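Let me begin by handing over the structure; questions about it come next.
Here the complex is missing one protein chain, while the rest keep their positions.
Letters A and B name the chains as they come in the text, with residue numbers starting at 1 for each one.
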Amino acid sequence: MTTTASTASSAEVADLPLLLESPGRRMWRRFLKNPVGVTSSIVIVLFFTVALVMGICSMLGIYFPYNPNTTELTQKLLPPSAAHWLGTDNLGRDVLSRLLNGSYISLTVGFVAVAVSLFIGVTVGAISGYFGGWIDNIIMRVVDAILCFPSFFLILTAVALLGPNIMNIIVVIGLVSWTGTARLVRAEFLTLRETEYVRAAKALGIRTPGIIFRHILPNAAAPIIVTAVVGIPDAILTEAGLSFLGFGVQPPQATWGNIISDGKTYLLDAWWLIVFPGMAIFIAALAFYLAGDALRQAAESRSERK
Amino acid sequence: MLNFIIRRLAISVVLAFLISLISFFIITLTPGSPYPWGELNPKITPQVKEAFKKKFHLDRPLIEQYWLNMRDLFNGNLKSIKDDRPVLQKIGERLPATISLNVLAAVISLSFGLALGVYAAKHAGKTPDLLTSILAFIFIAMPGFWISYLIVIGLVRFTDVPILGTQSYGVIFTNSASLWLDRFWHIALPAVVLSIGGIAVQSRFIRASMIETLREDYIRTARAKGLEPDTVFFKHALRNSIRPLITGIGGLLPGLIGGSVIIETIFAYPGLGRLGYEAVLERDYPTLVAINFIVAALILLGNLISDVLYAVVDPRVRLE
Partner (left out) sequence: MIRFFLHGLPALLIVAIAVAFFNETRLSSDKKNEMTIGSIAEPSMLNPIQQADAAASDVGGMIFNGLLKYSADLEITTDLAKSFTLSQHTTIFFDDPKTVPGAMGKLFFMRGRWADWKLTDVRQDGSSLVLTFSEPGMAASQEILGLFDAKTLIPSTIIRVDLEGKAVETLKAWRATETGARAVRDWVESDAAFEVTAVGDPAPVVKDLQDFLAGRTQKGTVTVGDVLPFLAEPIVDFTLRDDVKWHDGAPFTSADVVFTYRAIMDDAVASPRKPDFLYIQAVETPDPHTVRVVYRKPYSPALQSWMIGLLPSHLLEGKSPEWWAQNFNRNPIGTGPFKFSEWKTNEYVRLVRNPDYFGAPGPWLDSMVYRVLSDQLSLRLAFETRQIDFWGVDPWAVSEFQKDKRFDLFSYPSSSYSYVGWNLKRPIFQDERVRRALAHAVNVPEMIKYILYGYGVQSTGIFLPQMWFFNPDVKPIPYDVEKARQLLAEAGWKPGADGILTKDGQRFTFTIITNNGTEVRRDIATLIQDNFRQIGIEVKIELYEWAVFLKNFINKGDFDAMVLGWALGPDYDQYQIWHSSQNNPEQLNVVGYKNPEVDKLLVDIRQEYNRDKIIEMAGKLQSIIYKDQPYLFLFVPQGTSVLWKDSYRIRRPDGKGGWIDSPVEMTKAGWSYYSEWFYRPEYADKLPR
């Protein structure tokens, strides 16, 4: 249903390219009018800034407020206080420091995994949708087959196979999550390649890559961006689940997921070990989902017309 | 249509084998070997290990191992490396618990999702719509294990109510109603957590579908005829909007026996998810082969059912 809606809009835009502003601009304008979208984007930017700063700091060896990996056994399992705002864990490490430090890893996992899955998904979907025919047929059967893999077990075994370091986890999450994007892109391409302006471009003798990158892809950008934004929290949640089972990023490196997983044993007495990192995941994921939804609404023309 | 079904079935069978073959390779290539007695046992001699490897064909080439495993799966002789019991029996004894949990979770997510979605659609664009959509995203964004833990801790800390397993232990039940309620309670809690994400997804889905339908010409016509708005909304629009929901039932099939490792671990629930997870840790190849094959087959079957239902519900669709 969403696909048909956005197709209609692209077609309209193509008819009146000079009278209206570009689809990207219009989407952006509408997005800025949506308070939910704006609020969640601010939250995302905040998270992103913190993660970036923490990432740079940890590369420079500067830590705030404490070194996230320094153990101080005399200070273990302390509840939140002035010295440790979010308390300490079972090895006396400062939870706030670990949370901040972990944000950089967790967001990296989210962004890079989505980048991987987008790259594969868009490429495969574009080829399938643009060329159609038997190529499309084969690719779609492969996509069907991949969707049939019990994905969580596949991730578990693949991580066990490759070894649980950050890069591998990112790649594996990316590798199993591209199928949705591929299907979406294919659907967009299937309709867009039949539009007047693509036919016109073909008639003018523009070469295939030019058509794909210059003419079709920009018009399919909106739904792709929406899947990407929604894919980020999915990847973050998957990493958290893996960490929970002990297949996540290796200690002592903190991620939101493994702070919870390390703290689960102490749960009944040290609620701060799970509540705060859980909140971080939850708020970040919520912000991404709401922003994604706002983007989607902005990209749809009908919702405005109503 | 019969032709279509037969052709799809044939493709599905081939696919299921292909999938199970690939997952078998991935599993067996993973470092670590299945050895139920613990590698660091001073009492075990190399001869004992050899005899064991031979028994489970672990000394054969991979492709032959796969073939032997599949053959045994189909004649029912496939044995788990962990305890030497038939794998199908091990899977079978988990089924009642797994199915009852997942059916309840499906019922909860469908019914609440439907209610929320319809509510949102009825007030589309207004505050209730905004609130329900934010609620839906809150549901999706909550990590399942996190919310489970919060529920579990809250209940134990404040009520002393048992929550783990499939029923209470050591208690003398005064009547059978109490016993059945006890069992229901032990399914309900994990089912609620399992269904949280489902509620959100279903409600978004229904809402979108409803809004789409409400724009259709026949709804306008019905309204124009002067029919009661409620009648139009619930009778005409809703009926047509839940069509995609019905076709989605096929997609539920694999979910009914698939499990969630994390939720099952937290609630100590004896489901298939934990069986599979433990099999991964123990490198119990035969059990994994069986589970992977069955799950893949169910997903394929679910897809097929969805497609067929789609044609049944919507006469405009033809299967070729």
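As a working rule, contacts are C-beta pairs under 8 Å (C-beta built on N, C-alpha and C of every residue); 3 or more make two chains touch, one makes a residue touch a chain.
Predicted, not measured: the structure shown is a model, and the values here were computed from it.
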Task: Where the missing chain makes contact, among the chains that are shown - done: A, B
Task: Chain not shown: contacting residue from A:90, A:123 or A:168 - done: A:90
Open item on the list: What does the interface between chain B and the hidden chain look like in terms of residue numbers?
Closed with: 30-33, 36-49, 51-52, 55, 79, 82-86, 90, 93-94, 107-108, 111-112, 114-115, 118, 152, 156, 159-166, 168-174, 178, 181-182, 184-185, 188, 192, 234-235, 238-239, 264-268, 270, 274-275, 281-283
Open item on the list: List every residue of chain A that touches the chain not included in the displayed model.
Closed with: 70-71, 73-74, 76-77, 90-91, 160, 163-164, 246-247, 250-252, 262, 264-269
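In the analysis below, only the chains that are shown with their structure count from here on.
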Task: Approximate Å spacing (C-alpha centroids) for the pair chain A, chain B - done: 24
Task: Residues of chain A defined as touching chain B within the complex - done: 1-2, 36, 141, 144-145, 147-150, 152-154, 156-158, 160-161, 233, 237, 240-241, 244-245, 260, 264, 267-268, 271, 274-275, 278, 281-283, 285-286, 288-290, 293, 302, 306
Task: Residues of chain B defined as touching chain A within the complex - done: 11, 15-16, 18-19, 22-23, 26-27, 29-32, 125, 130, 133-134, 137-138, 140-146, 149-150, 153, 156-157, 208-209, 212, 215, 258, 261-262, 265, 276-277, 280, 288, 291-292, 295-296, 299-300, 303
